[in-house]
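Next up is a structure, given as structure tokens.
Just one protein chain is left out here, and the rest sit where they should.
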């Protein structure tokens, strides 16, 4: 019931605010015996870490994770794994303006409406900083699903898309945008830099696929693999849309165009898994994986923190204007890539264990 | 943990297969004292009922709901409300082909991969027939949120969109497509009829908005109102995409274009809720409602049941071809409209109770 | 979150009131492929059925169960199993007195305090009739744990205990008290008959053990096997106490007296499971099964329905006196035996699946 937890058998709970002493996650349900230490988790946090290029926020956080429980002699014990990341660069600044007025597009007003007051420093709990906890938890989840390869990348920034013909997986880590198309990455430099310089921001689309998922994970009807993925991705800050497989494009296809025919696999022989001739469905049918790659797309809005003053109201309901000072991502979707991968891993790990529990 | 349940405080569990004796839902957590009998639920089932026009499946189901528990002297008692709908038109036909081979695009193969075998009659548990249970549960949920008005409609069929300038709420119930634009409804007659006659199918987009939702419902970070809506909608058969507010279009806007500025409300005075000058966010910020209408869009794929033969495999892994006989919706998104409304009601009722529990 | 559901992976939800049209349970999470039909469930309901001797209530209910979903061609499909039992002998009587005043010792006042009003016919939802749903669900759970043998019996009625030296498992089904000691059963005839004739009632203690439970089921720290059993048993109507192993008696032992030493098993050899030299712990250590029989004791109060008038108040708060008319169990613990067995099966089935999911 906890609204700060996610997952069923493989379940994690996050805690922490942007400017508190630390953030963290408690991972419960991780199978025992998996080899782990901080060095297994840290690379994923490093990929998400801010301040690595001029295209992301200049907040400097080492994001060094500590494992406080659940691991003994280098292996998971089956008990809760407590992960903690100290907040280091909580720049002490003047928060009086944001304390008194609501930043439009942020959760400030909604939090006050719900809770009566809020931790206004850097967005508090609603800060994207929380996603570091997910990335740490996701690194644990990956250990549960070694058979799965997860890959996410940015496919579109500010409306400018990659050319699928240029797709090169190895390019993704070669530019600051997680972009698989070097030509697009080049164009995005100007787009994001322009947004940054002008105090504006741009949106992005992140695509993710997971290969190696065997047929049979997921469940009808309220534990559908795609519904869980949707909830996982929509829970990431700034995400406004989710598609599985062809998504909205499928709504414009005919039944024939959208078909995913099957034939016996040449590799596995007549008794094995089928070979699919298309994957409009994104690897999921009836909420259950089919053995094809699981593919999804996630839409990130432009960050709401911009330098252009906007109308808003104060806590006492009076009109005012605000613009956002301080360090912000001109394109929050870029650093969303490791988070999308983490959420994919967390959902798949959970469903692997669920499947084993009910049908194993 | 039940994968056939949804919701936290207001929680429902559905059961039943397309060709079993009945389907149903158990609604738990409904507050006591609400006036209810079958006549409160039946109209919503009637709106979803098949066989009402040539544009939907010709299966004839009265879908008469019975309340078996949880109601006494015309009021909810706070105990579980058991709702049952008997299956009447389970046409006894020859299922030997579908028993032996997998219909492409359907869940047949995935179910077999997961469970080892399946109820192959009419799709069994994966049949869209299950959505009748949700509509019944949703009718109960509406009683919990009398302050909210929910409206869903089809905005696009086969790639043909409504003209927002023609939007007329009263038209929605005046045509067989739940279409608010009479000109579009006229065009859709041909589109859907062509699909039906040619044994093909078309996709659709359903939009839904809920007005009257007060600010403060929802929760960070894994109980976000939009994440719960995404899971709810993605759990509906044939849904492949979900957007809150501007959704994927927001990824193409700049921060300035996507802003939702606020000013003091002229109606409520300086201490009241703000007036928003835009609603790109779809009424939700940081997972919590802002008091604006909650708006979302849901993509339905074309139904996979088409008359064109497609390659597939048999249960024993041999190549074959199949096409789908029998009664089917040429555009399954149409009958999705009452289901989308029901899921919206179910999510909102749950979050109203949650908010009252934690912050009330 | 549903307060009418129990279990994690193997989870059931019950619904229904004593005098509504039916009661039932939805079992979710049952593994696929298990052979089942109504005849598998009915014997357990028959054992619990009222009206079989003069020592239990004279309400006549056939308690015929129907399976409405989740089973196809005689096997479970992995989807929810809906079980329904129609209420037949809802004798239409005058409920005006119980509608207006609160029966002491019953839940009448508490329900009104919570919900504002109540279904007063026969106790409504709080009637022991609900336990038929648990027995039906428990029969399904047994299929999940064929390796386990569960046996419950009455060990004490009205303070009169069985003699452990007389224990004979085969006697349990040979008398109307589920009593393993024929001499005690003889004595209990008089005790219960006296209570019945005088309009009084007596309490009972039910003992249950489960053999064949392998080491490793259960979980720290809030999913302890014994804590789940406690919750399961305390949820049965009229239960007031629970003990695992030696229970309260262990509080009077020294550490030496309470020890459960181990030695290598003569049967399985040095690598196998140990042989325990005692079982004070009741087969559970740290919340996890040890491979010994799981043993527990459950205290049933005397039913509160007695013919002696008692002081109480009316709904409007005025003083009155009441006694309970109608058909009642003079010793409700007797019919508790099949319910205790069912709850044991339900908890064990759940933990078997959980263990398989996390550690399998």
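Letters A, B and C mark the chains as written, and numbering starts fresh at 1 in each.
The definition used in the following text is that a contact is a pair of C-beta atoms (placed from the backbone, for glycine too) under 8 Å apart; a residue touches a chain by one contact, two chains touch by 3 or more.
Here the structure is a predicted model, which means the values were calculated and not measured.
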Next item on the list: Pick out which of A:124, A:220 or A:286 touches the chain that's been left out of the picture.
Entry: A:124
Next item on the list: Quick one: say which of C:224, C:335 or C:352 touches the chain that got left out.
Entry: C:224
Notebook entry, point to check: Please identify, in ascending order, the residues of chain C that touch the omitted chain?
Noted result: 1-6, 8, 14, 102, 104-107, 109-111, 113-116, 125-126, 130, 156, 158-159, 195, 200-205, 214-224, 226-235, 237, 240-248, 250-264, 269-274, 277, 280-282, 284-291, 297, 299-306, 308, 310-313, 316-319, 333, 354-355, 359
Item checked: Residues of chain A (touch criterion as defined above) contacting the omitted chain -> 1-5, 7-9, 11, 13-17, 20-24, 26, 28-29, 32-33, 66, 68-70, 72, 75, 77-82, 84, 114-119, 124-125
Note to self: Touching the absent chain: which residues on chain B qualify?
What the structure shows: 1, 9, 29, 31-32, 78-79, 220, 353-354, 356-360
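Throughout what follows, only the chains that are shown with their structure count from here on.
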Item checked: Centre-most chain [mean C-alpha coordinates] -> B
Note to self: By mean C-alpha position, what chain is farthest away from chain C?
What the structure shows: A
Check: Is the contact between chain B and chain C built from the same residue numbers on each copy (over half shared) or from different ones (under half shared)?
Finding: same
Note to self: Measuring centre to centre with CA averages, how many angstrom lie between chain A and chain B?
What the structure shows: 26
Checklist line | Residues within chain C bordering two or more other chains | finding: 1, 9, 29, 32, 78-79
